[in-house]
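Note sheet for the following structure.
Yeah, one chain of the complex is gone here, protein chain that is, but the others are all in their spots.
All chains are identified by letter, namely A and B, in their written order; residue positions are counted from 1 within each chain.
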Amino acid sequence: MALLEVKDLVKSYGDRNVLDGVSFDLEEGEAKVVMGPSGCGKSTLLRCLNLLIEPTSGAILLDGNDITRPSADVRALRSRIGFVFQNFALYRHMSVLDNVTLALRRLKKLPKREAEERAMHELARMDMAEKSDAFPAALSGGQSQRVAIARALAMDPKVLFFDEPTSALDPIMVREVVTLINRLYLDNVTILCVTHDLGLAKHISDRVVFLHHGKVYAEDRIEELLHRDDPVLEDFFGGED
Amino acid sequence: MSFFDILQILLQGAGYTLLITFSCAATALVVGLGIAMARELGGRWASAVLSALVYVLRGVPMLVLLFIVFFGLPGIGVDVPPLVAMMLSLGLISGAYLSEVFRGALAAVNSNEVLAAQSMGFTRFQTLRLIKIPQMLRFSVPGMVNELTTVLKYSPFAYTVGLPEITKQAMALVAMTMRGIEIYAAIGLIYFAIYRLLLGAVRLIEKHYAIPGFAQE
Partner (left out) sequence: MRRRDLLATFALALSFIAVGGCGQGGETASKVINVAVTPASPPNLFEENGKTQGLDYDLFDGYCKARGCTMAITAYDWQGMLGAVVSKKADVAFSGISITEPRKKVMDFSKPYMDNSWNLVSLKNRNIKLAKLDTLKNYSIGYARGTAYTDFIKTELEPKGIYKVDQVKLYPTNNEALADLQNGQVDMVFLDGTVASVYRKKLPIQDSYVFEGIDRLGFAFPKGSALRADFDKYLDELGPEKRQAIIDKWMK
């Protein structure tokens, strides 16, 4: 049984099907990247998986439990999924340390000292320990994203979702973040990453799920997809190597 | 009676002016926050009712509401002391205005942060309390200062329900000395001084809670 199983996921707005029957699996310790042209539905997909958006139909199984059923405990589900946003979404009115400890103290009900210890551990893992007292406004994009990842990791999630983690960063910062996510990948953290950054895809994934018009067009290792003789894929990757 | 004597007599009412201002401002804060939170958490029905309430409160002249509460309610057996009457009129109305300030400020909170909080598994109430309200309050400072000033300027109405604040002292004094200009000038000075005092206090509080680089987006 895979950690995450997506079966025929459909999300429609009116008569427009943004997701038109998406199916794939994610095993524990696996890292997959979801790619595709704009409008293919990749962001929608991610947000359906933690029910930020309500799917129209289909099943999503986490550890064998169908979370789309009305009886599902959405909040418990969400705390098992770590979510990193494109724009970092750090809480602006709290210090870096407080950002990371907030959920630990309020959701997991950890006492302050223990929460701070775990937070500092994750921040150190992301090389952000010295900035624990800084406020988000004082951080660069790369630093912010690292804190965001630490914040997600602190909750000890079963899987980490990334929604275009490097799209808001300049090339130098992209490299620092890619390095860190790569480190996580090598540590066998389960990862599902939506991106259009090819470099990221190459460094952190086992396979790529290629979406097109709301359906899974192809799923394979990145090298295979790059060299496959297919008009849609060639159109997207543009002869990259 | 020198100008200084006049000031002294007037200042005896200043304590009441401050008490009335603080009490009504505190009521306004509680009411405004309550309405803002209820609108955020409640369903469509609650929102509609509260919107109507705010609409009515913003349209009612404060003096009319004060008289209804203080002189009218005893008719149905509800007797309120004058300060409570002020809080239920000036405080309520100011609270309605504040709730609108808060509504605008809540909209300014970054929706990504709200999404992030929800993604972590926080309830709507937790998101409201931990993320939205702290930011909302900081955004609302100019609006809150405005309301505080307004409350101060409406505090003289307390005299109509028998609270001996500064204006009452002034009227009694003018009746005896007929030195209207001096006395009203003195009141103006005192209100201005109170206003500056309140402003200074607000600045101090603001400084204490300031987040470096908070408002930059």
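Note that in this section contacts are C-beta pairs under 8 Å (C-beta built on N, C-alpha and C of every residue); 3 or more make two chains touch, one makes a residue touch a chain.
Source: prediction; values computed, not measured.
Enquirer: Taking the complete complex into account, which shown chains does the hidden chain touch?
Expert: Result: the unshown chain touches B.
Enquirer: Among B:Leu29, B:Val54 or B:Ile166, which one is in touch with the chain left out?
Expert: B:Leu29
Enquirer: Using the document's definition of touch, tell me which of B:Leu7, B:Leu53 or B:Val174 contacts the absent chain.
Expert: B:Val174
Enquirer: From the list B:Gly15, B:Gly42, B:Pro61 or B:Pro81, pick the residue that touches the absent chain.
Expert: Of these options, the touching residue for the absent chain is B:Pro81.
Enquirer: Identify the residues of chain B touching the omitted chain, counting contacts across the whole complex.
Expert: 9, 12, 19, 22-23, 26-27, 29-30, 67, 70-72, 74-75, 79-84, 87, 130, 133-134, 137, 159-162, 164, 168, 171-176, 178, 180, 208-209
One rule holds for everything that comes next: only the chains that are shown with their structure count from here on.
Enquirer: Please compute the C-alpha centroid of chain A, do the same for chain B, then give the distance between them in whole Å.
Expert: The computed centroid separation for chain A versus chain B comes out at 45 Å.
Enquirer: What residues of chain B sit close enough to touch chain A in their complex?
Expert: Residues of chain B touching chain A: 110, 112-113, 115-123, 126, 130-131, 134-135, 138, 211-214, 216.
Enquirer: So in the complex, the part of chain A that touches chain B is made up of which residues?
Expert: 50, 52, 75-79, 81, 83, 85, 87, 89-93, 102-103, 106-107, 135-138, 148, 155
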